[in-house]
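One structure below.
With one protein chain held back, the other chains of the complex are shown just where they sit.
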Amino acid sequence: MSADPVSATFEPEDAAKLLDVRGLTIHLKVRDRVVKAADGVDLSVSAGECVGLVGESGSGKTMVARAVIGLLPTVRLECCDGEIMLDGTEMLGLRTKELRRARRGRVSMIFQEPTSYLNPTMRIGTQVAEALPKGTDRRHAIERVQSLLAQAGLPRGQQIERRYPHQLSGGMKQRAMIALALASNPKLLIADEPSTALDVTVQAQVLRTLKHLHQERGMAILLITHDLGVIAEMCDRVYVMYAGEIVESADTLTLFENPRHPYTRLLLESLPHRRRDGEGAALKGSIPDLSMLGSGCRFMPRCPFATDACREQQRLRVRPDGQAVRCILEDASDAETGADEYPTLRPAGRS
Amino acid sequence: MTVVEPDLDRSLTNAEPLLAARGVTCIYTQGGTSGPFARKQIVRAVDDVTLEVFLGETLAIVGESGCGKTTLARLLLGLVKPAGGTIEFRGKNVRKLSRHEQQKFHKAVQVVFQDPLSSLNPRKQVRRILGDIVRLWGDKMTPAKLNRRVQQVLSEVELTPPRLFLERYPHELSGGQRQRVAIAKAITVEPDLIVADEPLSALDVSVQGQILDLLRRLKKEFGVGYVLISHDLEVVHSVADRVVVMYLGKVVESGSVKDVFESPKHPYTRSLLASVLRADPRAARQRERTVIAGEVPSLASVPSGCRFHPRCPVAIDRCSVEQPVAIEIGSGTHVAYCHRAVEPGVVEQIEVPTY
Partner (left out) sequence: MAIDGAPLTDAVALEGIPASRYAEEILGPLEEETYTPPGHVHGALNWVSRFLHTQFGIFSLVLILLLTFMAILAPVLAPYDPSAIAGPALAPPFGHFVFGTDAIGSDVLSNFIYGAQVSLLVGAASGLIALVLGCVFGGLAGYLGGFVDAVLMRIAELFMVIPTLILAVVAVALIGENLLYIIVIIALSLWPQEARIARSQFLTLRERDFVQGARVHGFRWPHIVFKEILPNAIAPVIVQVSLDAGSAILLYAGLCFLGLGDPALPSWGTMLTNAQSYLTADPWLSVFPGVGILVAVLAFNFLGHALNEVMNPRIPRVSALAMGRRMATRLVAPSTLMAPSTLAPTTLITPPTASGSDPREVPGL
């Protein structure tokens, strides 16, 4: 489902987009069922931007990230459609060698669990060096590796590069993975839940490192997370995903202060600091099974504003300021009338 | 009616805690080598911790990995034997309770674990999971009464209509539903206190809100207290009355949530609060966040003196030598274990967001 004709203020010119995903559709086969992990996803990242993709488990956000970098599980892939333009190159449908060439210097990824993604039998320095451009001679390689590890926030002079992964703590492993990702000097870094597995204080450190790298190198970041706090901290723009679809997108400030899609609004209401008094609406039910979706709005079973009209497939409606919402309520609340017509969340009635 | 022990049945005064840890220490041995000549490392997961939980209150225990909060939870529940110190239930040592007193303990103190999937027996239907508990405590229960009680408990945790859930196995439920069943298990016996070990961490964000509401509602309706173990300070701030902050097996600060969140006095508490990511983009852009350096050291190599001193921005020489003692702040129950807490303006150098 592609977006309506775009207004200039929100989506930048096509030429400036580093990553342009259009109509991405990913269907997986899991034990004789077809799971619609993503349907018609449109998103874009411009050079030097930090964009967040937020959603709970089962929203499909990880699959989208993997599609961008070309790590989809081909064995279970039922269908993969759409367009992924990364810096002018189409990423979908590439074979391994072409994929490798397409990635180098353009995109890199860090994952949630650094332990699973670092080779336990190789020293950190060797692993980072593997990612350096071919033909780097040994001396330069050592310098580069040390420099990368320092940029990722690992202390110099402690010979970290000679250590094995199991000798590092969680936060240090995550930094090692960041160094690995930086080695090819990518223009876009995809970070899939980079701080979820870390302690609170370490989380803050790692995110700050990422932010500095983002600012100093002008490296764009696509940040995938379920944590709204991380989004608030790091991102310029946000896409909200629910059950395989983008349901809302806006710049961060607008999203938090003026959310328009019922899911976004209820999600923000579920945050602990808004539930202090136990008043207010709450999200009920749970995420639908992605193999048993019907037509129509996927949020309908849980939406307090559901109507008959919601049974039809909903498209993304773009407001003049660029905020996009996939909800029929947008039609009622015209841009001119503003938020007056928009239904307010009723307090939850409890018998 | 069985004979009622006068000791445990007197109503608790405000001064006497329902459950208390007194100088409790818990030691694990971590394998360095094995065999008859093994030299194993001694790890003090919990080191000389004293705290009290009073009837009806929600006490939160916060800390990062390695702070010992999970071990402390197990100690409070009587699942693990302390190497030193005692756990007291209504003033009596938990290890030395008579059978009758033990039963009272089991009825009064219950648990909710972090992972809802592993906290339910995968081979038992919900009906049996709850039914076994009801049958354990109710003699002469007819099947009809049992069924009714089970359904009643399921309604309490908002799993309605209950008959829909009776025949389900845990793997046929969603994460939120499983956690509700786990909570149902706990409230079946109508406890005075529930020890909840990270009850929200394994759940989706939207479900977390629901379960939090449920816990709050149960507190209001049944007057049940909680010992809430959590790493999520936002949750703690929204639901707890008192909070205890732990670091590397020791308590570093404790007090009412208001005191600790609004005027924290221990550098670690302040660092923790500073690191919390709040869903507020405006605030995030306004201030440069204070980020503490270093990571939590392993329990096997605990720093000397104050355990936080290597990472502490305001540490002085004394901190690496002497273990800090409790400093009372204000006139209430606010206590911090820091040498520099008495000096005005020192710890305040570490900026924290306002609550």
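Per-chain residue numbering starts at 1, and chain names A and B are given in the order in which the chains are listed.
In the analysis below, a contact is a pair of C-beta atoms (placed from the backbone, for glycine too) under 8 Å apart; a residue touches a chain by one contact, two chains touch by 3 or more.
Just so it is clear, the model here is predicted, and its values are computed rather than measured.
Visitor: Which residue among B:20, B:60 or B:109 touches the omitted chain?
Guide: For the chain that is not drawn, the touching residue is B:109.
Visitor: Looking at A:57, A:89, A:136 or A:184, which residue reaches the missing chain?
Guide: Touches the omitted chain: A:57.
Visitor: What chain B residues would touch the chain not displayed?
Guide: Touching the missing chain: residues 74, 77-79, 102-103, 105-107, 109-111, 113-115, 118-124, 132-133, 136, 158-161, 164-165, 167-168, 171-174, 176-177, 182, 185, 189.
What we mean here is this: only the chains that are shown with their structure count from here on.
Visitor: How many angstrom lie between the CA centroids of chain A and chain B, rounded to a whole number?
Guide: Chain A and chain B have C-alpha centres separated by 33 Å.
Visitor: What residues of chain A sit close enough to touch chain B in their complex?
Guide: 56-58, 169-172, 199-205, 207-208, 226-233, 252-253, 256-257, 266-273, 275-276, 278, 282-284, 286-287, 350
Visitor: Which of the residues in chain B end up touching chain A in this complex?
Guide: So the residues of chain B touching chain A come out as 64-65, 174-177, 204-210, 212-213, 216-217, 220, 231-235, 237-239, 271-272, 274-282, 284, 289, 291-293, 295-296, 298.
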